[in-house]
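We show some of the complex, not the whole, and keep each chain where it was.
Order of writing sets the chain letters: A and B. Residues in each chain are counted from 1.
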Amino acid sequence: MHSFSQNVLLFVLYGLCAFAAASYGVATGLIRARDLGVPFEGTPGELNAITDVRGVEVGQTTLVEGEGRLVVGKGPVRTGVTAILPLGKDNLNRAVPAAVFSFNGNGELTGSAWVEESGFLEGPVLLTNTHSVGVARDAVVEWGTRKFPDSANFSLPVVGETWDGELNDIGGFHVKKEDVFAALDGATSGPVVEGNVGGGTGMRAFGFKAGIGTASRILAKGADGLCVGVLVQANFGRRDNLIVSGVPVGQEIGDLQPLIHRGSEKEGSILVVIATNAPVLPHQLKRIAKRAALGVARTGAVSTNSSGDLFLAFSTAVPVLVDGRQQWSTLENDDLDPLLASTVQATEEAIINALVAAQTMRGINGNTFYALPHERLREVLRKYNRLLER
Amino acid sequence: MHSFSQNVLLFVLYGLCAFAAASYGVATGLIRARDLGVPFEGTPGELNAITDVRGVEVGQTTLVEGEGRLVVGKGPVRTGVTAILPLGKDNLNRAVPAAVFSFNGNGELTGSAWVEESGFLEGPVLLTNTHSVGVARDAVVEWGTRKFPDSANFSLPVVGETWDGELNDIGGFHVKKEDVFAALDGATSGPVVEGNVGGGTGMRAFGFKAGIGTASRILAKGADGLCVGVLVQANFGRRDNLIVSGVPVGQEIGDLQPLIHRGSEKEGSILVVIATNAPVLPHQLKRIAKRAALGVARTGAVSTNSSGDLFLAFSTAVPVLVDGRQQWSTLENDDLDPLLASTVQATEEAIINALVAAQTMRGINGNTFYALPHERLREVLRKYNRLLER
């Protein structure tokens, strides 16, 4: 295809990331890993969410309907869409520096070729189920070209997926373009709901119910005001591999295995979206995207053949256009280390947050994935002297 | 997402490629570049088409409707879908060795991450317009899972695109899932119609009308029975760059420029699909896919920023599964050269065939792309002593 112009931003949007004075998770009313005393490295931002990166908005459409036996096209429905807007709804026609990395490409992330080639992400990032990538993709085209008729930034949308077919009537194609519009139109800054919501509605990880998770990091000293936010759609890993903060939780909690009445459980995938306000170049963002793999590794997963482990990183520090030239003011490679470390840490925590927030769900054919039991998680951490007692 | 099994073929399908005794292009009734005396290197197969590779089937749905002023959602419509089935409709649940290569990623080729990771193409390859990638993708999921309910080969479909928005109401989303089903169900071996058909309906190249083109090569001695077939969706290039068999045709034919009543012409993209019956490994297919760039170069294009130049190569020589192991019998790297040369040659010819076959088309707002004039092409070739006189 061709593009008319990349329409880069004429001013820099990024600001500071406030240090968190309050506890985390209050805003959504949901329990988060830190609330349970799970120890993590680094300092989270105010919301401990991807939305700590100023400008980033998240919108989610959750579709839950029906119970009982699977009738393809009827349900039960356990799915949805999560939309991440790098600069918010009003600046979505502005491209942001970005990069993608496929650690194990058993998945889809449309738009990757152009992100890789151009160094920019044009438009939002959508996360949904495997069978709904197409409808979500075309819906972004329609939504974007309607909202920004003069922009060519919506021709190659970025849509990722993981497989929710163990709980959801995935072959029923229940995500409609209106659901995608709703996620986009409803996107907000502020706290991000985790667990059984949006694209994560029907997802599971390590044999527990999982879904959407998020976390953030304020960068270490020498990087004032810079932060990293991560959002994951977690649907991967085998029970016995689960590690939480170094502790072999999966081996300690061997029960509460999924009820799968038809078919067998297979390992799925994990999508990781990384946002930062740090001023970095596209090739540096690829380095950041790669670090998501290290965060995933800390949760014990080995990225199996069937896992689609695709990562995307973007920066809200967009170049300024002056006299037809893009003006950048970027970090030296030697100054990237705090960004790399923060990405590893926030990815790890976002995954554990997804597990902690998700609640037991019964889906098609009565298939059931159980929530990670909070008290038992604390017991196991205590056994290994890793629980942060209040 | 996860996959259940790659479902590799239990027997080898590939056969010989017949040498062509007859003239080319007769079957479809259309004029082809060789008919005009354009000289090319190498020996084409019987059909001089991708379908010379036994097993390959091509189906095309062409949508042409309405005239006059663009009314988004109403038309005029100048678009379609081209489907390539590596092993035909009945073996579409069988994965074939494959690889992708992005020379300039201003385009979309869904499914690429899994082809790259797994080394296999599962299911068909679809080519359509930029805004219809999603509907085509989800339609393949639906069609495939309905036709092969036990196969997991249809979760990450491969769909490519180029931009036909200068002739087509691309924002009207006129490709429907039924159009995709029709292309898949109607796929056949035999001659391939070129020009204004299928995904190529509204496409143009070098300022002339273009679209679908195809060509093939019987491999040079020492590679008995092996062949390469190429199919392109050509929508790229600037007029003054057009070279045909070494001759600067674009500089010699400066008139017959497009009529664009709204907007301006931009350079588009080229998709190249390469099929071979040669037994090669996925990493060798990547080497083959890369050679499409050299064929493109021979037509004068420089692969501009706005060009989505994405290539996919697959082999119909699938491994045999014995005792749980894949049995391969493959070419050594040192024996690849005839394959590489044939890919370059067939890509070049397929592009010129697309230009020669396409006919003048008027689309939205009366925008018009003219056909490459056959007699003047011959004159220019004669001027540079390159015309093959009968």
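As a convention for this text, contacts are C-beta pairs under 8 Å (C-beta built on N, C-alpha and C of every residue); 3 or more make two chains touch, one makes a residue touch a chain.
Since we're looking at a predicted model, the values are computed, not measured.
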- Full count of same-sequence chains in the assembly - 2 placed in this view: 4
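The definition used in the following text is that only the chains that are shown with their structure count from here on.
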- Note on the structure: Here the gap between chain A and chain B, centre to centre from mean Cα coordinates and rounded to Å, is 35
- In their complex, what parts of chain A are in touch with chain B? 1-4, 102, 104-114, 116-118, 130-139, 141-142, 145, 155-156, 161-163, 171, 173, 266-269, 305-308, 310
